[in-house]
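One structure, pasted below without further comment.
The complex appears here minus one protein chain, its other protein chains still in place.
Showing chain A:
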Amino acid sequence: MATEGLQENETLASLKNESESLKNKLEEERAKLHDVELHQVADRVEALGQFVMKTRRTLKGHGNKVLCMDWCKDKRRIVSSSQDGKVIVWDAFTTNKEHAVTMPCTWVMACAYAPSGCAVACGGLDNKCSVYPLTFDKNENMAAKKKSVAMHTNYLSACSFTNSDMQILTASGDGTCALWDVESGQLLQSFHGHAADVLCLDLAPSETGNTFVSGGCDKKAMVWDMRSGQCIQSFETHESDINSVRYYPSGDAFASGSDDASCRLYDLRADREVAIYSKESIIFGASSVDFSLSGRLLFAGYNDYTINVWDVLKGTRVSILFGHENRVSTLRVSPDGTAFCSGSWDHTLRVSAGVLVSVHILKT
């Protein structure tokens, strides 16, 4: 553009100045745009009213700390595991225990319900993930039919079935995740990349069902392609171990809870963190997070025995729930979003449900 050479009143310096001031002007305009849009966004989202959430069921029966739980697709059954090696399947609605297995190890940190509702998987300090078909036959010992599926070189921290009973995804203290075929116990794919223990994972609810996210002690959350085993995205903004990750219902984002007492939301398409949910009065780590059905609320269980409910869009805390007498170690919303279940080191699980007292419809 400047091929004609300098004009009469222009010097190199003055041109530079001009370009600087133009740049600044551009930034200013951009900033104005920021403000307008931020303002718009914050405006569009009305604050939520008061919540009335109460514990509706208390499941007692574990003799020691409850470490993990998962819902069955029938929306009322759950499986839970504890420090003393017991894995119990409950009909949470009636609070009846339907099955109980004693694992040969303590600290069963992971458990999952199969999509069909016919089996459960669990594991922990035994470095393995085992699948137990659920049977009501009184003559059968559940432990007899157990299938040892996954083998890691350190403790199992999380496990989840994929879309069927036939495949399991596991995360381990050995820093890797792995995909296994249940029937043969064969390793189908392994995922290396974390620099420390992997503590949690969650499968993407996407149409093509090909990715999952994991969080670890290296403060990183990594998104993996299940087919190739490659890490396709990575996020490192937390200041301490990531204890829990959970996808937003649409699959476009995920939330994480960490020992740094904050929960964060990461947008996958923008490839960045977009929100931090924290408060000065919350000084204990978040152990477990999950979204409500619409994704508007984020439930997070903390090591200070409480559950904080966050407004995902506004970033504010909506409610704080007390009730547990020791740290909340696991929290999941039920498949139809009617309730959530929290498990704690106080040996109990609580199913809580409630509703917004005054509903604000989002402005369009």
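Everything below uses one rule, namely that contacts are C-beta pairs under 8 Å (C-beta built on N, C-alpha and C of every residue); 3 or more make two chains touch, one makes a residue touch a chain; residues count from 1.
Just so we're on the same page, contacts and distances are computed from a predicted model.
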So one subunit is absent here. Using its UniProt record, which name fits best from "Autophagy-related protein 13", "Palmitoyltransferase", "Regulator of G protein signaling 11" or "A-type voltage-gated potassium channel KCND1"? "Regulator of G protein signaling 11"
Footprint left on chain A by the chain that the document does not show: 30, 33-34, 37-38, 41, 44-45, 56-57, 72-77, 91, 93-94, 96, 98, 107, 109, 115-119, 125, 133-136, 154-155, 162-167, 173, 175, 181-184, 186, 188, 195-197, 199, 207-209, 217-218, 227, 239-241, 248-250, 252-253, 259-262, 267, 269-270, 272-281, 283-285, 292-297, 304-306, 312-317, 320, 322, 326, 336-340, 351, 353-356, 359, 361-362, 364
